[in-house]
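All protein chains but one are shown at their positions in the complex.
Coming up: chain A.
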Amino acid sequence: MTDSTELRTRTRELLAAHPPAATDRLDFLRARFDAGLAWVHFPEGLGGLGAPRSLQAVVDAELEAAGAPDNDPRRIGIGLGMAAPTILRFGTEEQKRRFLRPLWTGEEVWCQLFSEPGAGSDLAALGTRAVRDEGAWVVNGQKVWTSSAHAARWAILIARTDPDVPKHQGITYFLCDMTDPGVEVRPLRQITGEAEFNEVFLTDVRIPDSRRLGEIGDGWRVAQTTLMNERVSIGGMRLPREGGMIGPVAKTWRERPELRTHDLHQRLLELWVEAEVARLTGERLRQQLVAGQPGPEGSGMKLAFARLNQEISGLEVELVGEEGLLYDDWSMRRPELVDFTGREAGYRYLRAKGNSIEGGTSEVLLNIVAERVLGLPAEPRTDKDIPWKDLAR
């Protein structure tokens, strides 16, 4: 088994062979991938060494100390957090070799074509159709809320391949080329002023069967891997104390005593304590994962993260007083990366509203915790055994 000493040696060899100061950024990232130091828990040949995931920190620390470039994870969150684990688990050898390297280096950005106007929380009701045509699938339909579609080269896509069976059974998972002429991306402006997400119209898009991920009709199961990883990657970032949304508020509190009031003080302290407890809960979850005993805490982290981000950023707007009545910039832009804590208080407050909607709403996550963790009875269902085509829409 690969241990930390060996990883350190390999990292130093990489740095010696490709000194960051004298190497092109992309060349360095590719060499890092090929050395198995991209994500050490991935298999050999696919950017990893089959090492325990916890050892990634060893590599990252060495590289950071040497001033090596990183792959700017904020730009490629969907690829790293969702597409990659799904491709790794369900992809063919050929798919893994084709897609994982440029995904990790950031040469190819990914987006997620799941939600539709008529299928949000009830994602399995989706209506985008994929019809078989010789060695390919012809896809027609509309997707919505697609973050980064404007920057994406590829998409993970779920579509209906069999309308005659109940909704969960007739779905298939594809890897969709966003440069296909049938793909049209239109920006959707958000409450922050900018357009992080888009609507995506798919008209006679041809996807070769070799870009199907998993079995025909098994797309719902494949998508579960994506969704689970999405929630973990949204709620499960490792943070130092004051590393999240509470950081800028605490900083303002310290630097600007003239803003302080007793009411704000009490609320700040409560939220500071909750943020610290959420950080510890995340740390405990990671220790469980490292020890090979994953706990159910993971399902809850995104819930806690969403509520805290919203409350803390709401407090921050009040704290800055009159400045809270201003906004840095309403101009319509299509940002390259998704940033929750960037910019000013007003932006943080507005962007945080999405945290309890994206990646599964907080209401839906509470249902999941209640049913899967506490074992409480499932919601009554009227749609389980009916063919998708007969469901009321």
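Operating definition for what follows: a contact is a pair of C-beta atoms (placed from the backbone, for glycine too) under 8 Å apart; a residue touches a chain by one contact, two chains touch by 3 or more; residues count from 1.
We adopt the following convention: contacts and distances are computed from a predicted model.
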Discussion item. Given that one chain of this complex has been left out, which of "Branched-chain amino acid transport system permease protein LivM", "ABC transporter ATP-binding protein", "Acyl-CoA/acyl-ACP dehydrogenase" or "Biotin synthase" is its protein name according to UniProt?
Written reply: "Acyl-CoA/acyl-ACP dehydrogenase"
Response to the item:
Filtering A:Ala136, A:Ala250, A:Leu337 or A:Leu350 for touch with the omitted chain leaves A:Ala250
Discussion item. Using the document's definition of touch, tell me which of A:Glu108, A:Glu184, A:Glu274 or A:Glu323 contacts the absent chain.
Written reply: A:Glu274
Worksheet entry | Residue in contact with the excluded chain [from A:Asp34, A:Asp122 or A:Glu363] | A:Glu363
Worksheet item: Of A:Asp339, A:Glu371 or A:Asp390, which sits in contact with the chain we cannot see?
Response: A:Glu371
Response to the item:
Against the hidden chain, chain A presents residues 250, 253-254, 257, 260-262, 265-266, 268-270, 272-274, 276-278, 280-281, 283-284, 287-288, 291, 296-297, 300, 303-304, 363, 366-367, 369-371, 373-380
